[in-house]
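First, the structure itself, so that you have it in front of you.
A single protein chain has been omitted; all remaining protein chains appear in their positions.
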């Protein structure tokens, strides 16, 4: 069976889901349910992690989903590390989606602070999944620093623009020994499928599911898109060609005879 | 239920499959089976349409699949019309995938001959599905001439390059009152998904299924890609944005307070 | 010297300019002047071709510029042919930029009517420059019908979106024996340069020059862009590569020694 392995755990689903910006908790739960996801990420700044009655957390079935807290909103390594430690102290498993985004407009990750926080958190025993620019050299350094995956961005978060960084993500995938999870900017199932066809191990989607009148249907669509891309990758895609090649190979012969 | 209607028939599947270039009849049948397709296209020049024992035709279960003969190899309207009439005379249903491709290198369709043949065949009672350049004005003229669908190319046949013509196909879809079926050039499930997300009614795939070590797996992948794209289209995709938009909308507030 | 030849005339400039949508006649004249163009196109429907005092025509120095009347606004071959004949009867040289655009929203050319009008006008002795979809088969048919050039569109007119049709234009250029002039959609000098680098013989620009606060400066910029692309084409561009290649070739050696 084709399983995704991250650190010491395995997953059947290669689609991770974020929990922000849904119109209601029910819309969010519908998206989670229909996506088939096994990992959901929650912004630590949005929840009261110490309170089991927290209105968001209490809705998420932690038998079913691995709750992956994220450090969204952190602007420095220090802020991110503090958030991660709070989550673990509150009893969360030591998994952390690391986000360090000093810029308030494009919410792009800081390579320096991200590496610094990865080094420290990995040493403290965290399973670190860093959100990062699509930078192949940084990806290798994060891997060396102990990251469990790298999560390069396809496009700035929330833009729905797809794999603007595809050429660099292709290099990251080629060089990585840890799973590459494409995060941010994937606005349609075709974007998710393309990432998987390139050999990404998984994708994370949020805005595209919250940004539609029918989150459950969109979640099913993304689930199929991810499976489609993964299966095509495993089957082996044909090469892109510059010249046409007839699907009906006898026509050349028939043309000559006619 | 979301059905595809072409002329007077309805179909559950929105993936059509071509039968050329497979390494064996079994590989072809596997691809057909796993694609879930209901329409398969066969080049009239490659089969002996009058012979029920024809090695290709005898393999295709015509209870299960609508056999859509195509005029691949025809260089003029006249040649295409002759092929279509032979097929009907042999007892085929009067459906014809019209292909008129005078150029032997890129196998691109001829707009003039395609329109001419469409007019004549439609008047003779054929259900005509013309392969065409991604030309919005031609699409309207084919529609007026009685075409049952239009089948614009995404990229030259066999190139696996995807929707090179996406901007023009978007206009064709916007203006068409008949189904738009994207044909040729779709080399990966993400390409098929993208076409469906744009509002295409269906896609036709051949080379991508024949061009892989595992046609059955690739056919399943395309099937999921088509469904993913269709469901996302029906659910309603969010807009592409130039600026980032946080998935965790409270961060702005928290940033201000800190 | 590198001259552009169309029919029996030669030109030093490979930039043609349209005269629509300028904020004033002076802005138009400035753009013409600074573009270095030798061919300017004027919509026959916008001028009184029989009146030498026509406010637009009287501004254009016909010693300096070849006035290329166009049939903008024509929806059929018949309308276009009528406009062309009127122009010649009024004493214009028998050059005509043929535009047949039945659709009022995207103003895309009609392949059927365009071919029909080209055949008739060429037989009547016109030098016909047809605006056309980026359709390689149609391009060959227009060439056979006597067109002096083909003018495929890069993107719908007025959109400033550049060479959306680049892959098809590349095929047109490869197959053509007459000059290929890219017309419509070129919104920036880089677009014009790209067309020339691909081997286009010339480009026609209008909206981009009218659509700026400084038409004279933009015209100079396009002129340089066209020359840049042409000179690069003649010099011979290097291939695109997937893998990096150091500009400093000794580094590999030095790396090994260190």
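A, B and C label the chains in the order they appear, each numbered from 1.
Assume a contact is a pair of C-beta atoms (placed from the backbone, for glycine too) under 8 Å apart; a residue touches a chain by one contact, two chains touch by 3 or more.
This one's a predicted model, so the numbers in the text were calculated from it and none came from an experiment.
K.L.:
Which of the displayed chains are touched by the chain that has been omitted?
P.N.:
A, C
K.L.:
I'm checking contacts with the chain that's been left out. Which of A:73, A:136, A:215 or A:229 qualifies?
P.N.:
A:136
K.L.:
Spell out, residue by residue, where the missing chain touches chain A.
P.N.:
Per the touch rule, chain A residues meeting the hidden chain are 101-103, 106, 108-112, 115, 133, 135-138, 140-141, 155-156, 161, 164-165, 167-168, 171, 175.
K.L.:
Going by the touch rule given at the top, which residues of chain C touch the chain that is not shown?
P.N.:
Touching the missing chain: residues 18, 20-21, 43, 45-46, 70, 72-73, 75, 104-108, 156-161, 187-191, 193-194, 197, 206-208, 210-215, 217-218, 220-225, 227-232, 234-252, 254-255.
Note that in this section only the chains that are shown with their structure count from here on.
K.L.:
Assign the assembly's chain-to-chain touch graph to one of these shapes: line, ring, star, complete, other.
P.N.:
Looks like a simple chain-to-chain line, open at both ends.
K.L.:
When chain A touches chain B, do the two copies use mostly the same residue numbers, with over half shared, or different ones?
P.N.:
Since more than half of the residue numbers are used by both chains, the interface counts as same.
K.L.:
Most contacts: which chain pair?
P.N.:
A-B
K.L.:
As a quick test, compute the distance in whole Å between the mean CA positions of chain A and chain C.
P.N.:
Result: the chain centres lie 45 Å from each other.
K.L.:
For chain C, jot down the residues that touch at least 2 other chains.
P.N.:
In chain C, nothing touches at least two other chains.
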